[in-house]
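Heads up, one of the protein chains got dropped from this complex, but the rest are sitting where they should.
Presenting subunit A:
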């Protein structure tokens, strides 16, 4: 099973098993990763699952709805911003590190 590392703004890290096919957000919630509130349960409706992905491996493109919600996230949006609920885990994500952006709106 792929593992994903969630790094907090203070540098603390949590390595999490992420089953293929679930979202990066779900794997975070399942491991109680702080700062991933996921208030809407993954419907791209709350932006409380905002992460920064600096790793330059190929990820699916940002959809329109993800794009709109990212503009509303409480932590600043950068070129690395993603909604972790919109990232579906695949084998290629093994070893990915994402930075938790902080609490939502």
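One rule holds in what follows: a residue touches a chain if its C-beta (ideal position, glycine included) is under 8 Å from a C-beta of that chain, and two chains touch if they have at least 3 such contacts; residues count from 1.
The criterion applied here is as follows: contacts and distances are computed from a predicted model.
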Protein name as given in UniProt for the chain not displayed, "FAD-dependent oxidoreductase", "Flagellar basal-body rod protein FlgC", "Branched-chain amino acid ABC transporter permease" or "HypE: hydrogenase expression/formation protein HypE": "FAD-dependent oxidoreductase"
Residue among A:29, A:49 or A:100 that touches the chain left out of view: A:29
Residue among A:4, A:51 or A:69 touching the omitted chain: A:69
Touch residues of subunit A, complete complex, unshown partner: 19, 21-23, 26, 29-30, 32, 39-41, 43, 45, 47, 65, 68-69, 71-72, 105
